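Omission of a single protein chain aside, the complex is shown with its protein chains in their original locations.
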Amino acid sequence: MSSTDAIAERQQWMAVLALAEVSELSAAWEAWEEKPQVERIRGPESGIVMVRGRIGSGGDRFNLGEATVVRASVRLSGGPLNEDAFGHSYVLGSNPDHAWYSAVFDGMLATTQLREKVQQAVIRPLQHAHELREAAALADAQSTKVDFLTFAREN
Amino acid sequence: MNSAKIEYNIGYIDEQTKRMIRRVMLKAVAIPGFQVPFASREVPLPRGWGTGGVQLTASLIGKSDVLKVIDQGSDDTTNAVSIRKFFHRVSSVETTTDTTQATLIQTRHRIPETPLQEGQIMVYQVPLPEPLRFLEPRETETRQLHALNEYGLMYVKLYEDIAKYGHIAKTYDYPVIVNGRYLMAPSPTPSFDNPKLHQSPALHLYGAGREKRIYAIPPYTDVESLGFEDYPFEPQAFEEPCAICGSTGVYLDQIITDDKGGALYVCSDSDYCANKFAQLSKEGEGVSE
Partner (left out) sequence: MSDAVFQAATIPQPGFSDPSSDSQAVFRAILNAFSYPGRKFSITGPQDVPAALGSALAAVELTLFDIDTAVWHHPVLAQDESAMGYLLFHTGLKRCTELADADFVVATVDSMPALNELRTGSDLSPQESTTLVLDAREMTGAHNCRATGPGINGEIEFLMPETYAEFFEDWAANHQLFPRGVDLLIVDEHSVMALPRTTSLAIQEHKREA
């Protein structure tokens, strides 16, 4: 796998961890059988990032606004690991536990040893749960849609 | 996204801002009297209410500090109380009204009467850091004047006061020369307080939030109030003693007592007055035996 693909894969699992509920993450950690040791390297600490957008979704970049982000970096060692792993997280909001669990799982996912296992047991279920929540929200919104016979619409 | 309680960082402002202000403070101490520009941040006070002082205190304060806040010498005016409560809330630091117990003293427009010790830090709230501002409104020009050590403008102003009134008319924010080089505005403290700055054992830090400048007088530094050989600097003097504690040689506030112009003169430094009064009461008790 090329490094661009590898990065894309990491972005994908980091997104799933960031969008999950903290309760789901802590449950997944509780349920994880062979836990590595976790050492705090940085954080959890909160800060601000400048969120940027593009004009018309494709044009010049502009500063949209500041958003609170919480981040953590951890070292994982021992347990099931052959080598130490370095896990990171950046999560929108200010929940330190969310950053913590996300960094721990990111560390495990970064190792060849545990990647598939964590994907199966943690990432896919979290992703599925997120999709269900999104679908429910969408259905909720759709139910409020009103069809005016005098108003032609594309969708 | 999950929400959690936001906890204030110690001192309210973020660590990156504190580092920026801290680096500026070190430069200010290395260049006594020189106004160092800084990126003044938003704090929960409006500009003009002490944001410079608050940013300095916020960048200095830590758990082993004891904070005193005064406004015109008093610990119990609205602003002093608000700022003290603010720092207690965002840093859980011990606060005090006792000058001798304080490690950090934030002040608006007065220096305490009780002599300061080594290790204490005075933080001044400064409205206008530029001593030449009323004489030369352009920042570009005043910066050049400081760079060139060209302070004739200020001496002319003092001379004109003498020509017009027979004496120098400035009684507060009286300009000083620091370490024989920079002309500095000591903030609107009464000229009575100027001698306290000369060779002081404590560090004096000045913060102007709206004007975005920080400057300093290190400990044990020469601070000379401007004057002329034939019209030297004269700090204010009071004829009456304090009506409460009887002290002389301290700065007094005038309190109007009736509509006929009756007035009381009491210590501006509320902590000093309370201590003196308590001392006198004790001695009084002994004597009456």
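Residue numbering begins at 1 within each chain, and the chains themselves are lettered A and B in the order written.
Methods note: contacts are C-beta pairs under 8 Å (C-beta built on N, C-alpha and C of every residue); 3 or more make two chains touch, one makes a residue touch a chain.
Predicted model, so just to flag it, every value in this text is computed and none were measured.
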item	value
Options B:E15, B:E136 or B:E224, residue touching the unrepresented chain	B:E15
Sole contact to the chain not displayed, among B:Q101, B:Q144, B:T171 or B:T248	B:Q144
Where the missing chain touches chain B, by residue	9-10, 15-16, 18-20, 22-32, 34, 36, 59-64, 118-119, 143-144, 147-148, 179, 181-182, 199, 201, 203, 218-222
Residues of chain A (touch criterion as defined above) contacting the omitted chain	1, 3, 6-7, 10, 39-42, 45, 73, 75, 83-86, 110-112, 115
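In this section, only the chains that are shown with their structure count from here on.
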item	value
Where chain A and chain B are represented by their mean Cα positions, the distance between them in whole Å	50
